[in-house]
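Heads up, one of the protein chains got dropped from this complex, but the rest are sitting where they should.
Moving on to subunit A:
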């Protein structure tokens, strides 16, 4: 609390001790009284003291008042008093009014206090959230002071409060609701609040726009009478400016929401426009500013272009043009309207064409362009208006070859119309008028008619001027240099030099014309070499630029002034270093960078009107080229010529390379895809194998069971003298089984050979892919190969198992045969008893054999299923084989392609090397290309 004491100490008219005590007592009552009425009275009393004893009330009561806001939510009266008191303590606005007569020091002290109290209030961000909730209270006595308090807090600590509002989900939305409040005071103060809230915070601006701000504000503007409306309209417009300035997202929303169309009626002016109120002028200024925000040259070109299109289609541009031609419009509105029209047409062919067709309502009607140019070269017109007209003319010609042609045509002998004033006449008049400002404007305007337009540069060479009676006509080009040499004002000479530089740059014929006059080069060298004062530095720099252009764009058609001769001249008369230094005077000039900033010509005073924006771009482009050109010897130049040629060749080669890389890229992609599909195939294979494995396991189990059974049978048979017939049958079955087994074995061997064939294929594929893909596809491939390897191993182990089974089977067979031979010779000793015994034994044996038979048939079934499994496996194997075959063929094709390309790259590289170029190793290029490719993917 030290800071507050400090502030208080500075207060000259401190309260009487009794007042401080009173405030203390009131605060105690607010804090501790259990009766609502009592608390309410105390807060009301604090409020009444809060203006006069702002410090004391602020320091002592803030916490208590915030507490009231939190706890006495149901009583709007006490809430109102508390909010009012807080507002009086925090706001600096009241202070301003009171302190108007007092000294600045006291004012500053008040501001300090407001800031400190605001900081104190913001110590807990929840306090702002609390105020946002209180806004929902409909009672005027709560909502209004709440709005004012929030506004004051925003004014004092904008960024902090914005941050808190931004993260409370309903915050902005609640504030927006204020615009819908039927009580004007609240709506209007809500506007002020939103102005503060949106200042410099794009995120809030977007949310406010999302909450339909455009719609509501435009509605209010219309309801209030558009430009004829009062300060509320102004406030709405200010808020709109906040929302659109430097916020491309909102600008896009504004355009897409069809709100540009709703601006058109703003500019409907009547017949008589005298006696506009100051408010109307302010409103219109803001309205024009809004139009300009949507088409500003600093916006993205696409955004500006679509807004421009829209402004033409909805008639807004036409409306603005009627203001241009209307009578009685205040000069500053007229000026701003011209600036606005300028940016609405800049670079937009349709809008430029429309502008060219606009006529002034004079008799006879004259083109608006002509009428405007008349103002530009008229000394009596306000400076800012003349600048605006120049801007408009520049914007009309910007990227408008057609318009440039039309302007230049008005100067050409064949098309001059003697009966009416033309743009060309006005420009020539301006160029040679005694008014240096007119000279400058006309020179720059004419330069814009030539900008990036070789045809018009050449056309303008045809223009001849009649100077005085009896003397032969002089070319426009020559007349310009004549005036230069007559030592006119700096502004005039700067203008003319900029025109000449623009004119002859990139136009060798114009350079020749210029050099053809024997006086011009000596004049320039004299200007550059002399040691002149500060004022002349810019002119010297421009002369150096002009001479430099004569060197750089020289086609050597004049023997006296070839590139080489001019350079020798510069070296002898001026000195290379001196020349370069003088050339540097242009960009070092204090006004240069200002002009480079944006297209609109804006000057603090008429004397500062020296640089044109487009010209600064030309300087930027030429300075380096000329410096190089002057420094270079002729040999170097020749070499450069050659280098240029080889460079061109190299460019071609590089293009070819790029093409190649692109192709290779595609191939790599293809290969990758193939690897992927092979991976899936492997997966399928793996699944089949595991299926196979489990089936084999089943078979093994069944064999085991069978083996056990057979073992038992053998035992019983060896104990008995069985029935041959039965046993014979058994043998037959056994041999059948054996045959089947044999068949199975054959199939297995077949499969095995197929598998090893496949192995070989995979091996060769592996080496092929490795060779083809290099490091990129390698990992995929090894993975695949590993998988295949594993697969192979599995199949191998299956085979081993099958072999094992086979052995067991053979063993079983052997034993079965042994059993049958045991039972072969039956002994005959016919005794009834033995017979009966034998018979019963036979019966037992028969039943056992029966059982055995059942077991056999089961075995048979199992064998059948095993056989079909093998069949399935076989088809799958063959499918796989063909697939492998196919992919091998594709790989081969790819390999061919790659080899082909390698060959091409190699020969190209060789050619490059032959040409003396250091060639990057192709692998490097490849590798880099691949890594960047992968990075791209990683970003995804």
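Here is the rule we use: contacts are C-beta pairs under 8 Å (C-beta built on N, C-alpha and C of every residue); 3 or more make two chains touch, one makes a residue touch a chain; residues count from 1.
By definition in this document, contacts and distances are computed from a predicted model.
A.B. asks: What protein name does the UniProt record of the undisplayed chain give, "Protein MAEA homolog", "Ras- protein Rab-2A", "RBR-type E3 ubiquitin transferase" or "NEDD8-activating enzyme E1 regulatory subunit"?
C.D. replies: From the listed options "Protein MAEA homolog", "Ras- protein Rab-2A", "RBR-type E3 ubiquitin transferase" or "NEDD8-activating enzyme E1 regulatory subunit", the omitted chain resolves to "Ras- protein Rab-2A".
A.B. asks: Based on the whole complex, identify which of A:306, A:394, A:410 or A:456 touches the chain you can't see.
C.D. replies: Answer from the full complex: A:306 touches the omitted chain.
A.B. asks: Would you indicate which residue among A:246, A:261 or A:747 is in contact with the undisplayed chain?
C.D. replies: A:261
A.B. asks: With the full complex in mind, choose from A:20, A:130 or A:202 the residue touching the hidden chain.
C.D. replies: Answering carefully, the residue with contact to the hidden chain is A:202.
A.B. asks: Check the options A:212, A:475 or A:869 and report the residue that touches the missing chain.
C.D. replies: A:212
A.B. asks: Consider the whole complex, including the chain that is not shown, and state which of A:454, A:643 or A:676 touches that chain.
C.D. replies: Touches the omitted chain: A:676.
A.B. asks: Mind listing the subunit A residues that contact the chain we can't see here?
C.D. replies: Touching the missing chain: residues 166-167, 169-173, 202-203, 206-207, 210-212, 215, 249-250, 252-253, 255-258, 260-262, 264, 306, 309-310, 313-315, 673, 676, 936, 939-940.
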